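Every protein chain but one is kept in place in this view of the complex.
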Amino acid sequence: MTNRKSFAAIAAVLFALALLPFGVSGYVLGLLTLGFYTAVFAMSWDLLFGFAGEVNFGPSFLIGIGAYTAALLNHYEHWPIWACVVTGGAASIVAGLVLAVPALRLSGPYFGLVTLVAVLMLQNIIVLFAGITGGEIGLDLPDVLSIDDSNNYWIALTFMGISGAILFGLSRSAVGLILQASGQDAMQAAALGFNVTKHKLAAFCISALFSGLSGAMLIFYEGTVSVGTVVDIAVGVQVIIAAVLGGRRTILGAALGAIFLIGAGELLRPLGEASTFVVSAIALVTILFVPGGFLGALLHGEKR
Amino acid sequence: MKSSLRLMLAASVGVGLTLPAIAADPIKIGVIAEVSSISGAAIPNAAKLAADEINAAGGVNGRMIEIVEYDDHNSAADAVRAFQRAASQDHVHAVIASYVSEVVLALEPWSGRLKMPMITPGAASDVISHRVHEDYAANKYTFHGYMASTFLSDSVCDGVKAIAGPLKLKNAVVMSEDAAWTIPLDAEYLKCLPKIGINVMDHIRLSPDTTDFTPIYNKIEGLKPDVIITGISHVGVQPTVQWHDQQVPIAMIGISSQATSSTFYKDTNGAAEGVIYQTISAPDVGVTPKTLPFVKAYEKRYNITPAYCGYTTYDEVYFIADAIKRAGGTDPDKIVDELEKTSYVGTIGKVEFYGRDSEFTHAIKVSPEYIGGMLVQWQGGKQVTVWPNDIANAKIKFPGYIKTGTN
Partner (left out) sequence: MKLLQILIDGFAISSLYGLGAIGFTLIFGVSGVLNLSHGSIMVTAAIAAWVIAGDLGLGPYGGAAGGVAMAVALSLLTYMLVVRPIQTSSRIAREEKEIFVLTGTLLWGIMIQEAIAYLFTSNPKTVRPLIPGVIEILGVRTPMQEILTAVISWVVIGLLWLLVNRTKAGKVLLAASINPRGLTLLGFELPQIYFWVWALYGLLAGIAGLLLGAFLGVSSDNVGQLTASAFSIVVLGGLGSVTGSLIGAYVVGYLETITAYSGGPSIRTIPVLLLLVLVVYIRPQGLLGRR
């Protein structure tokens, strides 16, 4: 597919999505709204893992910092939503820097473990200061984006569209190529004169920014913030599965995977509690037999 | 930390129970609960039982009751999504939601935003009804169908006062889990225990994620109290088993939600022996003529006795149906008006709600005349009632390692 053709295809899909509220029920919109925010999480993660080659187990550390910063400001200081969201995104960048600067010296499982520990620490801190943060189950917010399903949907779609365009554009730019090269062979990339660490750091910050913004938006959609929605390891796992399922190093595949995961959960609703089991099984079978993910399979056929 | 690696599926996952096609539109009641826990599972179970009975008797003005179930995985966010789905997709007319205060507190603003009458059968935090009192217009759709925490503590204190003499209870340690519902609970414990002549030596709040309770029991034992006053719900099996295995020589009395279910004995391998818990209905005592038939029907259908919120849920389906009948339709404001007028004798006693003048607006009235507490003890694998004396059918008895009452 040429760039022009895929651009046209994406524009057509986005346009069709924008018209959806005129045709489908509120709950489907609500589901997609959630899918769109999750899609931004997954795309941010893909930029870091797919291109920079770092196994980041901690997407929910960045998401959680953004979400809780925004939530606390809204709950206690009654800041307007937009200010909370922007501050949340900024806080995620700061947290991302604190985590990334020392961690990027590490590789493989060690980097993975540090990101995992970051999530556990954040979770511990939130639970420990339950008096302020609401602890395990969370804090409810005085403000919500909108109580209208269609408005929420359009807000999320716009947000995903803009984030996706920036992340995708970045991945296709020179920066993306350098990241990709460094992810596959850091030594060689460095030998070619690229400052690998600087580029990885940039990727981490951008990943952090969009994770944080999306986390903050999500909680203002739901009107509540809790460890279970934005910090728990399970949240990070879902993000990773979405990206791997949709196809790594594609950015857009990650979005596809996220929306699929959310949708599959709903389609399997009649299975009750067993639905999580089935979704995990589908994801496992996919990575075993179609390792390139949905988009990988779609774009390249069976490449390898 | 909540360490579940469970894939947090965004969609609330539940099973819609479809009834045979009928002429008139059914009245739909949404039920949101954590289905994989003992207490949570009792909520949809009891709701279905009540709905089937009402339907078998002809329904409400010819309309059948349909229960729509949602699993919230004990997550506030999943519960909010389930609530949104219930309102905008499944068009339910009322919601019965959760036994977890944090979940109910997250739903409360949504019940106002979406004008959806909601009642909780098992959450306890005082804040639920205080919010209705403080901002009636916004929160009037929320009802609190279980004892508020403060009343729970008072009920425990009443019971302890009655048994303190023979058991020689003088000093106590309060041990409760860190959660929204125990904040008012503990505050009231610390007030009411001294009033009945019990000295509180220490007040321990434990994280619901605790798996090893040895250090806690050690600390408590070092203080040599006569009794541990409990406030636990999210935890239950592990502290009980470790209390038993380590032979902590101090009786446990208080709120222990998981102990209310009959599976508790099996889950703890019998360690529950001797545990005394406060509740509002027990499987062996006819609080009202409706209690025992309900327990029997529930046991027949599900093979276990109902957890505490099973009783309340069962009653709630009935009085919601009555309110809709009186309202002559499903307009949410009319349903709220009629629910406020509820005066219904159910399995737990006489249900009425406090009015706007009370700080517990829309919470169930608590007093011997309406709904009173009782103390139940696990003895030989059975739940027997030990207080109040007029309905008690057994004497308090502890396993050998417990020294309470012997010195």
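Here the chain labels run A and B in written order, and each chain numbers its own residues starting at 1.
Keep this in mind: a contact is a pair of C-beta atoms (placed from the backbone, for glycine too) under 8 Å apart; a residue touches a chain by one contact, two chains touch by 3 or more.
This structure is a prediction, so every number in the text was calculated from the model and none was measured.
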item	value
Of B:N61, B:N199 or B:N218, the residue in touch with the unshown chain	B:N218
Listed residues B:A271, B:V295 or B:A392, member touching the removed chain	B:A271
Residue among A:L47, A:L72 or A:V114 that touches the chain left out of view	A:V114
Contact set of subunit B toward the excluded chain (per top definition)	1-7, 36-38, 41, 178, 206-207, 210-216, 218, 237-238, 241-242, 245-247, 258, 263, 266-269, 271
Subunit A residues touching the omitted chain (full complex)	49, 55, 102, 105-106, 108-110, 112-114, 116-117, 120-121, 124, 127-128, 184, 233-234, 237, 240-241, 244, 273-274, 276-277, 280-281, 283-284, 287-288, 291-292, 302, 304
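Definition applied: only the chains that are shown with their structure count from here on.
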item	value
For subunit A paired with subunit B, centre-to-centre distance based on mean C-alpha positions, whole Å	37
List of subunit A residues in touch with subunit B within their complex	25-28, 30-31, 34-35, 38, 120, 123-124, 127, 130, 134-138, 140, 144, 147, 149, 222-224, 226-229, 232-235, 237-238, 241, 261-262, 265-266, 268-273, 275-276, 279-280
Footprint of subunit A on subunit B - complex, ascending	1-16, 35-36, 71, 73-78, 80-81, 84-85, 88-90, 100, 102-103, 105-106, 108-110, 113-114, 178-180, 207-209
